[in-house]
Every structure is written in structure tokens, then in C-alpha cells.
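Up next is subunit A:
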Amino acid sequence: MTEETTAQEEPQETDEAAEETIPRVLPDDPILARLAEPFPNVVFTSFEPLAGARQDTAIVSRGELIAFVEAVKDAGFETFIDVCSVDHLNRKPRYDVVINLLSMQHTKRLIVKVGVPGDDPTVQSISPIYAGANFYEREVWDLMGIVFEGHPDLTRIVLPDEWEGHPLRKDYSVGSVPVQFKGSHKSS
Partner candidate 1 sequence: MSDTPNNTEGDAQAPTLEPPTGSADGSLDAAERRRVHDIWVAGTEEPDWIANATDEGAQELLPRDMDPALQIQRGIAVDDDFVDEPIVVEDERQILNMGPQHPATHGVLRLHLELDGETIRRVKPIIGYLHTGMEKTAENLTYMQGGTNVTRMDYLSPLNNELCYALAVEQLLGVEIPPRAQAIRILMTELNRIASHLIWVATFGMDIGALSMMIYGFRDREAILAFFEKVTGLRMNHNYIRPGGVAADLPEGWEEDIDGIFDIVGSGLDDYVDLLNRNPIFLDRTRGVGVLTPEEAQAYGVTGPAARASGVNFDLRKAFPYSGIEQYEFDVPLGKHGDTLDRYLVRMEEMRQSLRIVQQVLETMPPGDYRTDDRKVTPPPRKRIDESMEALIHHFKLFTEGFKAPAGEVYQAVESPRGELGMHLVSKGGSKPWRLHARTPSFAIVQALPVMLTDQIVPDVIATLASLDPVLGDVDR
Partner candidate 2 sequence: MDLLAYLPIALMFILGLVFAVAAMWMSWRIAPNNPTPEKLAPYECGIVPLQEPVERFPVKFYLVAMLFVIFDVEIIFLFAWAVRMDEFGWAGIAAVGIFMLLLIETLGYVWKRGALDWNVAHRARYRRVVAPDAQVEEAA
């Protein structure tokens, strides 16, 4: 089962230019198949865990994110669940914005992943499509520093206003106070 997840790994490197090495396999699920036709270079992978739901992931490039999310919404994924971000630090598109959507009608989940480069961390905001994405995108901006264009109110939500830096980035230290007893971990 583990090679399944590793297979999931390398498509991220190539999501910018979808090479031909990965055969264009349409997902077996009818809804996702219908969704996949109009978007040739969106890579669909799925991961069958031991417990819980089958996890379908769609790796999208930044350019067509808005179009794809709108298509996903029309395909029946009407419930917005989550937007979060992952800092891969030394991977080529450094950040991953992970959008989690749920379809209550078909009881299906879809995770949309967008690679965001480290030097210009901006991506389109999906709050016009899902109003629920507002606070989540503000939190991602606040903690990870990814700017969402078109977001109505991109201010800090969780940290005090005058805070500098984005703590969840891997190069931001934990900021722990060194504890007095000997041999404790230095303030990493």
C-alpha cells in the first residue's frame, strides 16, 4: 500500500508541466471522471487507507485553480471543509495550499492541492466561490504567509496585528524559551 503513497509524491514535482511519463488515467469514479475531462493537466490520484474514506486528490496548477474549483462546486461538492497550507521547504514549489471539499449528496471527499512557489507565494482566493474560505485563507496568510489575491480582508486573524513573520514556516524558529535545567534543548 505504501508504494501507492509514494506514487503520489512525484506528481507534485511535475505538476507545473504535466509530462507524458504519468499515463493520463481517468479516475474510476464517475463524478471525478466527468470532472477530469475538461482539465487535461490536472493530476488525479487516490489513496485507499485502512480506515475512513477513500481520499481523492486533484493536483492543480495555480493558473486554473479558480476554473477547477468552480467546476468542482458544480459537480456537486457543495460543502466547503478546509483550506490549509504545507511548507515543504526545499521542494521546488515550496508551499502546498490544500483545499478540502466535501459532497454531502454523493458522500465523497475531494482534496485539491495547489503548488505555490516560495519566491512569490500568491494564489487566487476561492472565497468568491465558497464563502466559508474567508477565515481559513486569513489564517493561512497569517501563519504561512501565502497571499490570496481577491480576498476581501486579508489581515491577521490569529496573531496580534503588529506581529512580524509567519510562524508556521519551516524556517521560523519555535521561539521556545531555553529551560533552566542542564542539557535541555537549546531554543531551537
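Selection criteria: all candidates are chains of the complex that A comes from, given by their letters.
Operating definition for what follows: a residue touches a chain if its C-beta (ideal position, glycine included) is under 8 Å from a C-beta of that chain, and two chains touch if they have at least 3 such contacts; residues count from 1.
Everything numeric here is computed off the predicted structure, so don't read it as measured data.
Q: Of the numbered candidates 1 or 2, which one touches subunit A within this complex?
A: It is 1 that touches subunit A.
Q: Help me check something: in the complex, which residues belonging to subunit A touch candidate 1?
A: Against candidate 1, subunit A makes touches at 1-2, 5-6, 8-9, 47, 49-53, 55, 57, 70, 73-74, 76, 78-82, 84, 86-87, 98, 100, 104-105, 107, 109, 111, 127-132, 134-136, 139, 143, 150, 152-153, 155-161, 167-168, 174, 188.
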